[in-house]
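A single protein chain has been omitted; all remaining protein chains appear in their positions.
All chains are identified by letter, namely A, B and C, in their written order; residue positions are counted from 1 within each chain.
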Amino acid sequence: MYEIACPHCGPRAQTEFTYERTVDAVVDPAADAHTAMQALFTRANPMGLDEEIWRHTYGCRAWMVLTRHRVTHVIEAVKAIGPEALA
Amino acid sequence: MKTPYSAFSLLRGALNGQKHWQPAWRDPEPRSSYDVIIIGGGGHGLATAYYLAKVHGITNVAVLEKSWIGGGNTGRNTTLVRSNYRLPQLHNLFEFGLKLWHGMSDELNYNVMFSPRGAMFLGHNDGDMIKLAERGDAMRCDGIDAELLSPKQIAKLEPLLDLSRGARFPIDGALIQWRAGTARHDAVAWGYARAADALGVDIIQKCEVTGFVRDGNRITGVETTRGRILGGRTGICVAGHSGQVAGLAGLKLPIESQTLQALVTEGVKPMVQSVVMSQSLHCYISQSDKGGIVMGGDPDNWPSYARRGQPTVVEGAIAQAVSIMPALSRLRMLRTWSGVTDMSFDGAPIIGPTPIDGLYLNGGWCYGGFKATPASGWTYAHTLATGKAHELNAPFSLERFMTGATIDETAVGPMPNHR
Amino acid sequence: MSGPARAPSGDETIPFTFDGTAYRARPGDTLAAALLANGVGLVARSFKYHRPRGIMSAGIEEPNALVTVGTGGRTEPNTRATDVFVYPGLVAKSQNRWPSLSFDVAAIFGLAAPALGAGFYYKTFFGPAKHWMRYEGFIRRAAGLGDAPTEADPDNFSQVAGFCDVLVVGSGPAGLKAALEAAEAGNRVFLVEQDAVPGGSLLRDPDSGLDPAAMIQRIEALGGKVLLRTTASGYWDHNFLTLTQRLVEPGAVPTNGFAQRLWHVRAGRVVLATGLIERPVPFAGNDLPGVMLSQAVRSYIRRWGVVPGQRVVIATNNDDAYLTAAAIIEAGAQVVALLDARASGPAAPAGVTVYHDARPAGATGRKHGLRKVTAVIGGSEQSFDADLLAMSGGFVPVSHLHMQAGGKLVWDEAAQAFIPGETPQVCETIGSAISPPPAPAVAPAGKAKKSFVDFQNDVSLADIDLAWQEGYRSVEHLKRYTTLGMATDQGKTSNMVALARLAEKQGVTVPQAGLTTFRPPFTPVTMGLLAGAGARNAGAHVRRIPLHALHEAHDPIWQPLGYWFRPRAYPVNGENLAQAALREAQTVRTVAGLSDVSTLGKFEVSGPDAAKLLELVCATTVGKLATGRGRYTFMLREDGFVFDDGTVWRLAEDRYLLTSSTGGADRMAGHLSYVRQVLRPDLKCSVVNVQEHYAGIALAGPRARSILAALTGAEPPRHMGYAPGTLAGTPVHVLAASYSGERAFEIHVEASHAEQVWQAIEDATRAEGGAPYGLEAMELLRIEKGHVVVGGEVDGRSTPHDLGLGGMLGKAGGFVGAAGLTRPALSAAGRNNFVGLVSLDGPIPEGGMLITRAGTSPQGHVTAAARRILEGGAIALALLQDGHKRHGEELTVSSPTRGEKARVRVTSPHFYDPAGERYRD
Partner (left out) sequence: MILPGNATVTEPTSITALPAAPLHALEIWANPAKVAARVQKALGFALPAMNHSAANAAITLLRFEPTVWLAEGDVSVLADTLGDDGALTAIGGGIVRFRIAGPGWRELLLEGGVFDTSAAALPVGATAATVIDHVGVRLHVESDDACIAYVPSSYAQSLHHFWDEALSLIGA
C-alpha cells in the first residue's frame, strides 16, 4: 500500500488512487495512425524507474505523473498535470 | 539410465532407505553452442525442451534458468487447469493442452497429480447465466466439455456455497468443465525437467542471460553469467519478465508486468471439491491435497516487477470468497505470495517469431499460463523446430496488435489495468 | 509427565473442555498451560504419519499442539493451544485423528514411513487422471488438519485505519523502553503485543528494574496506543503494516458483535523488538509428547506455575538452558542430566549433573510424556529415566517483519543465526533479535529418519537427505519437495535446523546454502477478518436508485445491474416475469408506459470549448448540433472498438448533456476526465458527472406526447429535441429520445424531487391505460427495434461498421479511436456483423451458437432473443461472420448446454418500424 504524495492533497493512501498508463503510452489524438498504435501497443516496461500517470480518483480527482521504481516501489517524484489550478 | 518411478520401486526403497534414486536431472556445465537455446527454466521452457526432444528429435537443447527451475510463475500460481474460454482461438489452444494434461503423469513418469475435479464458473443473475451458456455452447460446438449446473446440482457438489436467495450475489447456476481441475505445480516443472534431461537436454540453473549475440538482424546466441552460449534458434520463455529480456534485444512489447497475489489457508479436511470461480466476481477457490484452501483474485493492476503485493487487493478477493462461501470465515490465511505476470494488451499470450531473425517469443500469459504449460511447450517447440507457427499458435502472433487481430476474451481493450 | 503438573490453589475458576472432558483453568492460562496443569500431555496428531504430539513451546511458534476451538460458526480449527487464553466455557477438541486421540487408526502410516519418504507421491499412482483422483481422495481425507466450520460466521470483523509516528512491535524489555522513549519525545506511538499481557521475556525472566504495567500506563498517559492480543502480521510497502487484533479469544462470543479488528497502519518509523524463537534439537524421537523447548519449560514454571516434568533431561548448546535448570530446581523437580554439546559451560545450579560434549540421540515415550532419553556423551551412549526433555539448539531472531519490509539478513557465526541487517524502509530491529546469544553448531546424533525437523509436516533429517540425493538442492526445491516449512507454523522452528542440514550436505556454510524468504502473514490470519465488512457484500454495496422506495411499493421483480438494482418488471395478478414484461411492452406499443432510467451515465459539459471536447470523445459529429437538439452517439476506445453509446444534447449555447450506458458510467467518467485533463488540459470547459444528480424517467408510447403535453402545459419537443419544462411544479429537462421505437421522452429531474414527478407521470399514464414498465420490457422493445446495447452487441470487440453504425462516424476524424480504426483487421473480411434472426420454428436460445450444420464451428452467436411484441414469433439479434452480406441465409442456432436448437433466417436487425416513422408526430 503505497503512500502517494498528491501534489494537491499531500500524502495519501494508494487506495484513493488509480493507475492509468505510462507517460510514453499517451496517444496524441493528432498523431498519425502508426505512431498512435506504436504508443498504444508497446511499452519499455523497465525493471527500474518509469513515469506513470495516476489519478487521485477517490480524492481530488486530479491526474499526476509518478516517477516510480518497478522493483523497490520507491516513488521518486510526483508532478501535477492537468488544467492550471489556483494555488 | 534413471530408475523409473513406480510403487514397486518405492517399496524396494523402503528396504534400502531409498538409496537407489538418482538426481532427477543433471547439473551440466553449459556447452559453447546448442541447436536451440531456451531462456527460462519454468514449466513452459522445460516443456518446450521436452517436446523439442521428444516430438522433433532435437536434443541439442539448453534451458537457461537464472535461478532454480520452476521458481517463477510455475511455482507461484494457483494450479488451475482448464480450457473453458469463450473465444475459439483460446479454447482450442487450452483444450489441446488439457488433453495433454490428462496423460501427463504417465508420459513423464512423474506424478504431476493432475486431478480433474471440475472447474465451475458461478452465475449470479440471468445475464451471467446467458453469458455462461454462450461460453459453454461455444465450447461444446468445438467439441469441448461444458455443462450448465442448476443451484441444486451445485449444492450437491459444493454444499458450503451460500445458495440462499438473500445472498449479495445469489447463485443462479454454474458452468462446469468436469475435465478441468488442478495439478501439483512444482511437479510439472520437475517432471518435464527429468524427462527432458533423460532425452539429453541440458538444464542449466543459475545461468542468467545478460545480453544477446547479434549478427545484423539475427540473434546467434546469448551472453550469460556463465559465459557466451551460441544457438541456432533462441526462444524467450520468461513470462513475467518478457519485457525485460526482450529489452536486451532492443524490443518493446505489448506487455506490462504486474504483480498477481495468491494465498493459501491452513489445512482443513475436505470442504471444497472442485474449482470455484465466478462470472461476476473475481475470486477463485480450490482446495489442495494438503487441505489448504488456495485462492486468488485480480492482479495488483499497476506495473511492478516486485514479488510483493498490496494487502488490500487480497483482502478484496477474500471478501468475495467469504461472501460466496461463508464457511471460509474462520479459516486462517497461512501464506501469501506473488508472481510477476506478463499482462499482454489483449489478455492473450504471444507465441511466435519476433521482428529479429532467430529470436522467438513465448510470453504474455497474463494470469493464466500454468494451465497452458503442455500446449505452450508443444506449439513453441513446433515453432522453434520448424521456424513456423503451429496452427494453434498462429493466431497468437506478436503482429496482431498492430494489425488489430487481437484476441480479447474479456473485451476491455488494450489497457491491462482495466482487465 | 504423570498426573497434574500444578497443585490446585483454589484459583482454578474457569471451566473448559478438551475432547469432551471437563477441566478447570486459572485466569491467565493459555490452553496449553491449562492442559499441562491438568496432566494432559498428548494433545494432537501429526499431519502425515499421525504420530502422537504434545506441547513443544509456549508461544506462537508451536508446531504440534493444534486444536479446534469453539463451536458452530465460530469454530476455529488449527488453533495453537499456546495461543488461546482459556475463557469460561471454552470448547477445545483434538483433530486429525480417528476414532480418538489416543487410538488413531491412521497412525498406521507411521509403519509405512520407510516407503513414504519425501516426495513419494511423485513416483507412484500412475494411470489415467481419474485413477489418481481415487488415490487422491484417500490422501485428501487423511490430510488436512481440523474440520472447517459448516455454518456462516455470526460475528463481525472491523477494519480500521491507524496512523502513528512510531510503531513498536513487541513489549519485551527492548520494546517497552523504545515505546516509552518515543512517547516521551512527543511522538504518536503504537505499541503492539501479541500476548494478552505485556512483558515478553520478562514474563519468564523478570527484571526488577522493569515494571511492564507501569511502563504501559506511562505510555498511554502520553497518548500512546497500546494494543495487546495484537499481532503485526504484515509489513508492506511504504511503512504500511497490517495488525490483527483479537477483541475476544478464538471461539468466544464478542460483547459488541465484533470478534477481531484489522488495523491498516501507516507508521513514520517502525521499531521491531520481536525477540527470539528457540531452536529445537534434532534427535530420534524429538517429536514425542514430553520433549519441549527449554525456554517454554521455564515459562510454564515461572509464568503459570506449571511444572511439566518431574525428572527432566536438558539438552543444550548454550548458556540459556542453565536458567531453565535453575527454574526446575526452584520448582522442586529434578534435573536428571544437563547435556551440554559444548566442551565447557557456565556453573550449573546445585544438584544438576552436567555432561559436556553430550547430545541427545533418542527418546521413548508414554502417552503423556517421556519414559527414557538416550544420549551420546563423548563417544559413548548413556540412558536416563526421564519424563521430560527440555531442549535448546540455540536461538533464531524473529526477523520476519524485517524481511517482509525488504530487509537483508546477516549471518552471526557465534549464534549460528541470521540477524536483521539493512532495510530499505524506515525500520530498525532492537533487543535480542539483533543480539542472539552464542550457540555453536552441533552435529545431530540418532537416527535421521526419526529426527524431526518440521514437526507438523513430519519432515525428518532423512527426508532432507533424500531430497538432496535426488537433486532438489536449492533451498526452495528442498522446501517444495519435502513440504518443509509449509505447515501452519510456517517453519518458525524448522527453517534453521533444515538449513544447517542442507549446508552440511553441500559442504558449505549456512549463509552459502541459502535462505527462504518470509512472506506475510507472520502468524495465520482469520479470513473473516481480512474480508471485514465485505464478508457480507463481497465489498460491493448495493447502489440504490432515487425512486427505490416508490418502486418497492409496486413489489417489482428487481434486477441487479452492476451494483444497481432496477425494476425488471411489475407483475400484476400473479403474472410471471415473461408475462408481465410482454404486457408492459405491449402497453408501450399501444398506449404508453413509463420506466426508471435514472442509472444512465450523465455528464454536463459546459464552457466555450465543450463541443471540442465532445468531438474528441464521441465518434459521431457533434459540433453542428443546434441548441435544443440532440443526437445518438457512440464512443470508441483508442484501439478503435466501440465501448459505449448514448446521446448528446445541446442544452444551451455552451452547455451539453451527454448520456451513456449504466454499466459503463464509471468507466466513462474516468475516460472523460482523462481526455479533458490529460489530453486536452488547454480546453476551456467543465465536465461534471451528474449521473446521480438527475433521476431519469422514460415515457414512451403513442400517447406519450399528449400525456406529457398535458403535464407540462407545453408542446413537447419533436424527436431528438430538448426543452426545459416544469412538471408537478418541478423543473425538468425533457429529451425527446426513443429507445423503444415509439415516440418517447426522457424526463430528467433533480433526484431529490423525483418522486412527485414520477407520481404525476404515472397517474397520467395510468389514466390513459398505460403502466410502468421494467428492464425486461425495455429489452423486448429495443430488440424488436434493433438498437444495440452495451454489454450485448457492443461487446468490446465490435467496430462501428460491425454494428451498422459506420455511416455515423464523424467524417473529419480527430476523435479518440480514429487511429485504431485504421488497422487492417478492423475492416477485414470475416468480422462479426450485427444482424437480426427470425425463427423458422421455435424460440431462439439466447447466447446460442450460429452454425451452418451440426459438427461445424460456430460462425456467430445470439446476443439477445425475444418475440415480436404484438404479432408474436421468435426474433433475435446476433453477431455473425460477414453477417451484413448474409441476409436471407438460413442457419441453425445451437445451444448444446441447454439442449435447444432453432432454425433461423438472417435478416436486418430492425424488425420494427425500420423507417422510424413512429417517432415523428
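Note that in this section a residue touches a chain if its C-beta (ideal position, glycine included) is under 8 Å from a C-beta of that chain, and two chains touch if they have at least 3 such contacts.
Here the structure is a predicted model, which is why all the values come from computation and not from measurement.
K.L.:
When the whole complex is taken into account, which chains on show are touched by the absent chain?
P.N.:
By the stated touch criterion, the chain not on view contacts A, C.
K.L.:
With respect to the chain omitted from the figure, which of C:24, C:177, C:447 or C:543 is a touching residue?
P.N.:
The single option touching the absent chain is C:543.
K.L.:
Taking the full complex into account, find the residue in C:26, C:48, C:246 or C:359 that is in contact with the omitted chain.
P.N.:
C:246
K.L.:
By the contact criterion defined above, which parts of chain A meet the unshown chain? Give residue numbers in ascending order.
P.N.:
With respect to the unshown chain, the touching residues of chain A are 8-10, 12-13, 15-16, 57-62, 80, 82-87.
K.L.:
So that we can see where the missing chain sits, which residues of chain C does it touch?
P.N.:
Output for chain C: 85, 156, 158-163, 196, 216, 220-221, 223, 225-229, 245-249, 256-258, 261, 264, 266, 532-534, 537, 539-546, 564, 604, 606-608, 655, 683-686, 688-695, 750-754.
The working rule: only the chains that are shown with their structure count from here on.
K.L.:
Measure off the straight-line distance from the CA centroid of chain B to the CA centroid of chain C, and report it in whole Å.
P.N.:
That pair's centroid distance is 21 Å.
K.L.:
Between chain A and chain B, what is the gap in Å from one C-alpha centre to the other?
P.N.:
Whole-Å distance between the two chain centres: 30.
K.L.:
Measuring from the mean C-alpha position of chain A to the mean C-alpha position of chain C, what distance in angstrom results?
P.N.:
27
K.L.:
Going by the contact rule already set, what residues in chain A reach two or more other chains?
P.N.:
1-2, 18, 20, 37, 40, 72-73
K.L.:
When you check chain C against every other chain, which residues touch at least two of them?
P.N.:
Within chain C, residues 236-237, 240, 264, 406, 638-639, 820, 823 contact more than one other chain.
K.L.:
For chain A, which residues are in contact with chain B within the complex?
P.N.:
Chain A residues touching chain B: 1-2, 14-15, 18-22, 37-38, 40-47, 50, 52, 54, 70-73.
K.L.:
Which residues, counting only chain A, touch chain C once they are in their complex?
P.N.:
Counting only chain A, the residues touching chain C are 1-3, 13, 18, 20, 26-33, 36-37, 40, 53, 55, 57, 61-63, 72-74, 81-84.
K.L.:
Considering the complex alone, what residue numbers of chain C touch chain A?
P.N.:
Going through chain C, the ones touching chain A are 161, 236-240, 264, 266, 406, 424, 616, 638-639, 670, 673-674, 677-682, 814-816, 819-820, 822-823.
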